[in-house]
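Note that one protein chain is taken out, while the other chains of the complex remain in position.
By letter and in written order, the chains are A and B; residue numbering begins at 1 in each of them.
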Amino acid sequence: MMTTAGPSHPPITILKRTRADLGLAQNKFLKKTAKGKVLSFLRERYVRDDIPCGFEGCDQCRDLPGYKPVLQKGYRHTKIDPHYLVIDTNIVLHQMDLLEAFPPDLALIIPSTTIRETRHRSLPLYNRLQQLVQDDERKVWIWWNEERRETATHAEENEGPNDRNDRAIRLTCHFYNQHLPIGHPLIVLLTDDRRNRELAEAEGLVCCNTKTYVDGLVPEVRQDLVDLVVGGVDAEVVTRGRRVYEEYLSQDVLNAGIKTGRFVQGYFNASQYNYLEGTVSGILLAGRQAMNRSVQGDLVVVELLPKAEWRAPGQDVVDADVDQRNDDVENEVEAKEKIQENVGRPVPTGKVVGVVKRNWRAYVCHLDRSSLLPEAQLASLSQQTVFATPLSVTLPRIRLRTRQAPTLVDQKILVTIDSWSPFSRYPDGHFVRALGKVESKEAEQESLLLEYEVPYRPFGKAILNCLPVEGDSWKVPPKGDLVWRDREDLRDLIVCSIDPPGCQDIDDALHARELPNGNIEAGVHIADVSHFVLPNNPMDSEAASRGTTVYLVDKRIDMLPALLGTNLCSLRPFVERLAFSVIWEMNDDAEIVNVRFVKSVIASKEAFTYEAAQNRKDGPLKDPLTQSIRLLNTLAIKLKAARMRAGALSLSSPELKIHLASSESAEPIDVEQKQLRETNSLVEEFMLLANISVAAKIQETFPATAVLRRHGEPPKTNFEALQDILHKRRGMTLDVSSSKALAESLDACVDPQRPEFNTLVRIMATRCMLAAEYFGSGSVSKEAYRHYGLATPIYTHFTSPIRRYADVLVHRQLAAAINYTPLHPSLQSKSHIEKTLNVVNKRHRLAQMAGRASVEFYVGLALKGAARREDAFVIRTFRNGLAVFVSALGLEGLIMFKDIEYDAENYIITVGGVTIGVFDRVRVEVGVEKDKNTQRGKVKMVMIEPVNQTL
Amino acid sequence: MASSRLEILNDGGLRHDARRPYELRSLSLELSTHPNADGSSTVSQGLTTVSASVFGPREPKQRAGSVHDKASVVVEVGVAPWAGAREVRRTRGDKRLLEIAAAIRQTFEPVIMTHLYPRSEIAVHIQVISADGGILPTAINATTLALVDAGISLIDYVTSLSLGLHLTQPLLDLSAPEEADLPTLVVAALPSGKVTLAQMETRLHVDRFEEMLTLGVEGCGVLKTEMDRVVKDRTTRVVERMDKVIQGRITGD
């Protein structure tokens, strides 16, 4: 052996190929380039003898690298002797839910061919497979079949890639049969491909399809798994006679059509109000046939209809539940579909002719009670076909077969769509699992997370492996370590943090001191998350896909593992922490003389709550820490004044705080609005300043790829309604010519008798605004960088890298801008930045919605016990009712009346002789009612004064 | 950076061609493959095959090329049309080929004992027969063997190897798809562990570089052992055969 043994790595060897291996020496394949040229590629390959089989106690493999005794006892089955399962690619592609639900002691052998093909076909499924493989609880063994001599294959003549893969998997079974000692557990090939099964049986292998396999499991296990089998366990799928939808066109025709402009490609967007309508990039799809099996979010191809067939979008609310009440699950009786002739201007109308990419995922549903067989209402365990209605109104009902129908009736369940044949009006799906009883805290919480697509599964092992090995005992290494290179020692600075009470993830700290030249030095220190989260490792990818930490009332779903969030990257007091500091030199008027950015080590001297900091500031102490807070406060006041002068808006959306009796109980005791102190504003001002300074720096250094945040100027028309209401009802005017003008006129909207009035106007104005978003600086022109609400020409998020992914990116860019670390190539690619930020923007939006829904759920719970009577303000009038806002609860609600007179011009309604208009104060009773669709408690309001509806 | 779907290193610790990180590709070293040259060799590392022919020491083709106190070294590199080398164009004036030629010349100038051959020329012709990553290191290895075959005095063997870095894992002897995706370092070293050539063209953090460099030198050592064995084997065989011939003569027939 030619080796030079080094202590740190395995010996360097030359891999000698023997003559016998020559047939397996290379792979040849053709590839088409972007230009359309076909190139032939030759890749070398080797076959090895040192791939371990993973069998417990295998004498031949025990000493091979990577050996682990994973394959132990064979799994018991009613029909098959103790065995291991070998799975093929189709099982992974179609039965993933089943695989995940398999009992952990069911030993699986996954050939690498299966893994590679999955990776090639679907990355999301590949990632789920990886999770499965890395789960230490499970007995999953990867067999590198193409790498091991005995099971390596090469393409035979007239053999397609699929046939070759099947053969490779069968070869794996043969190998194990021969390799394992006599009396070993059976090797069973699990495949749904009939041809493969026939071949396998002919070769003398034991094989099985999923249906039979699951059907023969021991009853306890079988019961949990039957519903997960795609395609159902017993019933063979009968092709139904009537064709409901047109077949999709072939991929080639679609591509050609898109290229010539005959077809349009876009994401399908179902209408919120009408289940028979949807749009794709502005093209109307009217009726089921036109939508042709598209589901919300699918990437579809649309053909435009001739102009004569264009129609106007509907104006009525068409409720699927009411309309489809009589659809039978088993029989496709064609219910007359009434496509109403809508009045109005026809818009471009089209129909879906193909689907490029499905966006199907698991949906939270509940069973449609009416679709259950009457006798099955009793506890019958026979399998039946039922409808599941998704919570979201934009999704179609899903047909599924289950044996547990009776037990699932009052449950929230998770259902996946498997297929949608042109012969079936509804998509077919399968039951994944039950979330729990409707209205139970667990089920509601989980369904909320699923509904808003919040990734909440625990961090996988690969991710946890990215954490420092020292874990909780990690410390800033002593000076001189590589960590200290280019890092400033700021441990002696009087730094403190100010956060809400109970805050665990402290990501910012501050300091201020007077400089000898009379200026003031102020600093913001942010947890150095990018030191721990390195680009492109599993932890980073996970954080990127999570996008943000999601705060629910009683739960926090972290973006990063808790070790970082609440410990290593939390700037706790009295310990040394790594930080990224922004340090300004300011003059007395809080104008920036100089700013620098530096990686540092700090040791916070105190962690204040807003209240404690306020008290300290107002108190008598004169120590440096208190002085530092006072100094910061003075600067913050000046900064805020300057910002207001520039035209920053102080907008309002009510923030609520829910008091829980204890973390365990679900019953909230009280709902109150958050209180704002001077110190809140102090922290806010400095965070804003840090974000602005950082934004300018990274934009200067990376003009094409800097991660920034902007807030577009809302179109003036957005304000027209509000302006009119204010003018007519109060004689006030709102000047929206600029954010400064708007800020000033908002300040003028005061009712001396009613202090809440101003807040109310601000809330209404906020709703006219656009949403702020992250973007890459190269994607829009420089004029569009502006942040309208903050009235600053450039802005980004830098200050909360623990809980926002955009901040992590900004940290990396800033680190590169100050030459601290190289910029990862992914952060240099405009398209990659755009892609990442799109995900982050989406996650932010969904996280906000999830947070709001969670508050709503708890408010609902609080009101469930006893309805409350509260003051409310009218914010809108309708033909049949009022929209009111209850500021004490931060809730908005609709109040419906039967007979009213409606004066749309003056925003007034008259009910029973009483006239009520926008901005009027009313008294309402707030209670809860069950929402038909989501089965979740929903707030319902009834008026008490001036008209009492309860009578 | 190219984002290909090729898995550089899979979970089983295997590379795309089933090698482990510290395994070099199958190596074949052949001497005297071209009867017309004074010395020649063909070296294959995996699917990369390079043959080298050495002519000389001889009178310089061009007068101006002669140096009064030492031999001048001339290197020319060509690529066969079927080699499948996508990274170099095959035209003679291609800058990349000129660069490879210059690198080989500069590597061997101080290794060949040129002062023994004043006013003469040593010409090395390199032909890349098939390319799958690591053209330069294979060419250097082939040149060493061809020079040995030609009986030209060298101070020692020069061996060369390419290596890359995947995340934090160094990989030795890169194939073409790996070369395209990874920071690549080419090292040529003498058995003493001294580096005669080091080339790198992709960004790599300095902190990682040292490890790569020492590893490269170590890998060159492994190649040297193999090369030495092949040369000695062949020489032994040649000597044996000559012995036989001489014996035959003596015993007379």
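Keep in mind that, in the parts below, a contact is a pair of C-beta atoms (placed from the backbone, for glycine too) under 8 Å apart; a residue touches a chain by one contact, two chains touch by 3 or more.
In the analysis below, contacts and distances are computed from a predicted model.
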Leaving aside the chains you can see, what is the UniProt protein name of the one that's missing? Options: "Exosome complex component RRP45", "Ribonuclease P protein subunit p29", "Eukaryotic translation initiation factor 3 subunit L" or "DNA repair protein RAD51 homolog 2 isoform X1".
"Exosome complex component RRP45"
Contact with the hidden chain (one of B:S153, B:Q169 or B:T214)
B:T214
Residues of chain B (touch criterion as defined above) contacting the omitted chain:
64, 95-96, 98-99, 102-103, 105-110, 185, 189-190, 192-207, 209-210, 213-214, 217
In the whole complex, what residues of chain A lie against the chain that is missing from view?
33-35, 701-705, 778, 781-782, 793, 816, 819-823, 825, 828-831
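Note that only the chains that are shown with their structure count from here on.
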Return the distance between the CA-based centres of chain A and chain B, expressed in whole Å.
53
Within their complex, state which residues of chain A touch chain B.
2-4, 6, 9-17, 26, 42-48, 51, 65-66, 112, 119-120, 130, 133, 142, 144, 146-147, 482, 537, 822, 825
For the chain B and chain A complex, residues of the former touching the latter
1, 5, 7, 10-14, 16-27, 46-47, 84, 132, 167, 170, 172, 175, 177, 203, 205, 207, 215, 218-219, 221-223, 225-226
